[in-house]
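Sharing a structure, written as structure tokens. Questions coming.
Missing here: one protein chain of the complex. Every other protein chain is in place.
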Amino acid sequence: MAEAITVSIVGASGYSGAELLKILNRHRQVTVKKLFANTSAGKRIDEVFPSFRTLSGMMLESYSSDAACTSDVVFLALPSGEAMNIVPELLTRGKKVIDLGGDFRLKDISLYETFYKHQHHAKETVQQAVFGLPEWNREQIRSASLVANPGCYPTSAILPLAPLLKEGLIEAQGISISSLSGVSGAGRSSTTELTFVEVNESVKAYKVGTHQHAPEMRSILESITGMKIGLTFVPHLIPITRGIYTTIYAQLRKKVGQADVLAAYQKHYSGEPFVRVSDSMVPEIKHVNYTNFIDIGFRVYPDNNQLIMLSTIDNLVKGAAGQAVQNMNLMFGFEETEGLL
Amino acid sequence: MAEAITVSIVGASGYSGAELLKILNRHRQVTVKKLFANTSAGKRIDEVFPSFRTLSGMMLESYSSDAACTSDVVFLALPSGEAMNIVPELLTRGKKVIDLGGDFRLKDISLYETFYKHQHHAKETVQQAVFGLPEWNREQIRSASLVANPGCYPTSAILPLAPLLKEGLIEAQGISISSLSGVSGAGRSSTTELTFVEVNESVKAYKVGTHQHAPEMRSILESITGMKIGLTFVPHLIPITRGIYTTIYAQLRKKVGQADVLAAYQKHYSGEPFVRVSDSMVPEIKHVNYTNFIDIGFRVYPDNNQLIMLSTIDNLVKGAAGQAVQNMNLMFGFEETEGLL
Amino acid sequence: MAEAITVSIVGASGYSGAELLKILNRHRQVTVKKLFANTSAGKRIDEVFPSFRTLSGMMLESYSSDAACTSDVVFLALPSGEAMNIVPELLTRGKKVIDLGGDFRLKDISLYETFYKHQHHAKETVQQAVFGLPEWNREQIRSASLVANPGCYPTSAILPLAPLLKEGLIEAQGISISSLSGVSGAGRSSTTELTFVEVNESVKAYKVGTHQHAPEMRSILESITGMKIGLTFVPHLIPITRGIYTTIYAQLRKKVGQADVLAAYQKHYSGEPFVRVSDSMVPEIKHVNYTNFIDIGFRVYPDNNQLIMLSTIDNLVKGAAGQAVQNMNLMFGFEETEGLL
Partner (left out) sequence: MAEAITVSIVGASGYSGAELLKILNRHRQVTVKKLFANTSAGKRIDEVFPSFRTLSGMMLESYSSDAACTSDVVFLALPSGEAMNIVPELLTRGKKVIDLGGDFRLKDISLYETFYKHQHHAKETVQQAVFGLPEWNREQIRSASLVANPGCYPTSAILPLAPLLKEGLIEAQGISISSLSGVSGAGRSSTTELTFVEVNESVKAYKVGTHQHAPEMRSILESITGMKIGLTFVPHLIPITRGIYTTIYAQLRKKVGQADVLAAYQKHYSGEPFVRVSDSMVPEIKHVNYTNFIDIGFRVYPDNNQLIMLSTIDNLVKGAAGQAVQNMNLMFGFEETEGLL
């Protein structure tokens, strides 16, 4: 078994940061060394999240690279635009970095600047980042210094689509993706739009056709399949705390049956510890919440010549902190499932 | 102003029946004469729904056509397969009938029998039924004896699609429809699947590609537009009590901008009292709940050559009882909005 | 029937203000003349609450007394401390005023200043205010110029307690009150504590023993009964949008049965249009939500020599806007239930 390591979390006062801490506290080869936060610096983590009382009383500190560099690996769970200012120095000082934000996911900087609406200040570093989707990049992740952990929506859409595109079962154009997300996906912020009264007993689509995860889905699928992809993505906010439900419609390329689709999934995912595919069971969010699993279901619909794909993940686990720990496990030679079952 | 009338409700112990009673109690030209129920017969309505205490203490009776025929119009809010046994006699005895169920919506009996999974016993009566979507059938409804009130999902999908198909802005094939429904849409039944614990903090798709509202959408759109329609429909159950959110993806037929779509909607819906279209505002369920409105939004997405349509209704009002009263208002010459604002 | 009137709402961009507008739009003797707001001034009401689209497109204006005085009655739905700066001038200019806030409910100014934590600037005006609880102050309300509309929690606690204290069935000391409130009771503000993620799937007590509604309950009960009252009040925030559930424990003064308690309630509330008492039915929030009713239930519990009282209201209706309209109806000689059934 690989040696024990120390880790730091930058952005520990957000939901993804707290989920990371919860998972890492249970990980048998990890010691959490430093927690960094911004406005909450100076408080203990259990003052911000009282669920940690008696489990962790660590202080939240203002970020400094010296402090961060006392650990072997640094997790970043920050709003977009912040990681790019921190990561180059950490890499220079020889640290491994796992970034849960969007700063290092898009190789095409102009795409980043269009969708994230600010300039990129670490363009060269972007090119060395490995996209942290273990099911498709496992070997690269093992040797990566910088992992760009996938977005929650892209995780839920890329995993069901990639095998079927690769096997030529569906068209690469005209893909329609409808995702439903729990509110923790919006982060721990306090706008009127996210209050209980505004969200409860309602649904709304948002960033219709303009969400920054659409180019991430497209560019990663293109790099996996080598095809030119055309997709439309509509995210919806629904009144649950955690979980993503993604429903995808694609045109069938040829006469395809349920068994063909299942075979394609089995070919690519049969050994995957966190991918559960079924040709009969319809995914439900409650089956994956608080876990690192993605559940995938599907239905061939010959009347309209379409395939329907359905997937569910916990946005804070497989969609963020859990997948980040899965990546860390690969980077340090730990059991891939350690801390995650 | 038209003369006052009397009404009866068959199936008053369900959610749609109760919503009908609530609306009709506020209607200035209506007196509710009889309430019929099955297992709850012999109870007062306020024993079944205590919200009616001091507002209505009417008895729930076992159905008899003689009793029903003491009123001018009979509303049916029954599980599928039951209305077909009641309606022919009511029509023969000269009553107007508004059926909130699915028995008289599909002119193609074989389609009915495939999707509803039982035989039809009133095939001739089906042919005289008018589909009660006022925005497209207003004149026929005025003179109808039997109105087949639209399903909740079809209401939410046909209204955004029909004008754009008619105006040739979108392709008639390859339409993808994703709907989210509150749990009251499943009726007042007690299966483990509908308990709070199973539904809360989760989402599930159901009847994927096999829901009986898909042929209803298709056949009504075909009769409105004269085109052959190809659509895929996936309904999802989400943890809210009331409301439907429908997201539709269609291929654009030609170079179309936001203004073209808005113009098509305005052409067809500008005088409609219950249709609210906006090219900028994204629909949210909370804006329409407890009302008879449908809100429609849309976004041209040229990258993938698609149009995204979004709509919201309250499944118990515009999706059931409210639209039924709107139809009654038309049939009896009342103000179309009476009882509904 | 009394003559039609015009009304203004100050604070129309909050939840109580919007609920007022919704009710008043259906009221047959009322025309809404002016809507005032603070940060939302300059917007249309349907931009703030899109549910009003096509129903009201009135502008939100910055408050001015001249504009307010163009209407017959002014409703105030403001944070505490603001109404006191507006009301004296309105009264001087001959307007009727109904204040939904706390500024004029407590005759004892020092109590106000202790619990509301700021100074009072209209101490004389406080003395002329009538506490707007129609069930106990109906005659005074009819002739009042200034009505202090009761708090939501006090409405839910005073109504079940007052008859039993007056009839000597329970002790005036040692009363314990536990209330659960929907989140709309906290107003339309954007603190992290009120976001969906923080509220959902949780419960918290707050202002334990320090809530400003405790002295309101005590002082009003003392003025109704003439007794010295001792009570403990614990409010809890629960994950629902609307509604209050209040559970009260009091010591029985003597051997009392269910029938005695019911008789006391009937003596005081038998003609009340919005009070529904039952000795067998347990109140549930869903039976009163979106209505102006209060439902009251109770249980004599001889083992511990206690009486349990249970009550439910909709905090935005009987707990705020509905009761305010009930008061307006009394002040202007309209049918007391107009707009409220």
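Going by the order they are written in, the chains are A, B and C; count residues from 1 in each one.
Criterion: a contact is a pair of C-beta atoms (placed from the backbone, for glycine too) under 8 Å apart; a residue touches a chain by one contact, two chains touch by 3 or more.
Only a predicted model underlies this, so the values are computations on that prediction, with no experimental measurement involved.
Contact with the omitted chain, checked across A:4, A:259 or A:281, is made by A:281. When the whole complex is considered, the residue among C:243, C:319 or C:339 that touches the unshown chain is C:243. Summary of contacts with the chain left out: across C:4, C:203 or C:259, the touching residue is C:203.
Residue-level contact of chain B with the missing chain is found at 15, 183-184, 188-192, 194-201, 239-241.
Panel shows chain C; residues 173-176, 178, 180, 198, 200-206, 208-209, 230-232, 234, 236, 238-243, 245, 247, 249, 251, 282-286, 289, 297, 299, 301, 303-306, 308, 310, 312 of it touch the chain omitted from the view.
Panel shows chain A; residues 26, 50-51, 53-55, 201, 273, 276, 278, 281, 284, 286-288, 290-291, 293, 295, 341 of it touch the chain omitted from the view.
By our rule, only the chains that are shown with their structure count from here on.
Counting every residue number used by either copy at the chain A-chain C contact, over half are found in both chains.
For the pair chain A and chain B, the CA-based superposition corresponds to a rotation of 180 degrees in steps of 5. Among the chains present, the centre nearest to the common Cα mean is that of B. With centres defined as mean CA coordinates, chain C is found 37 Å away from chain B. Separating the centre of chain A from that of chain B, both taken as means of CA atoms, is a distance of 39 Å. Between the CA-based centres of chain A and chain C the separation comes to 46 Å, rounded to the whole angstrom. In chain A, the residues that touch at least two other chains are 198, 200-201, 239-241.
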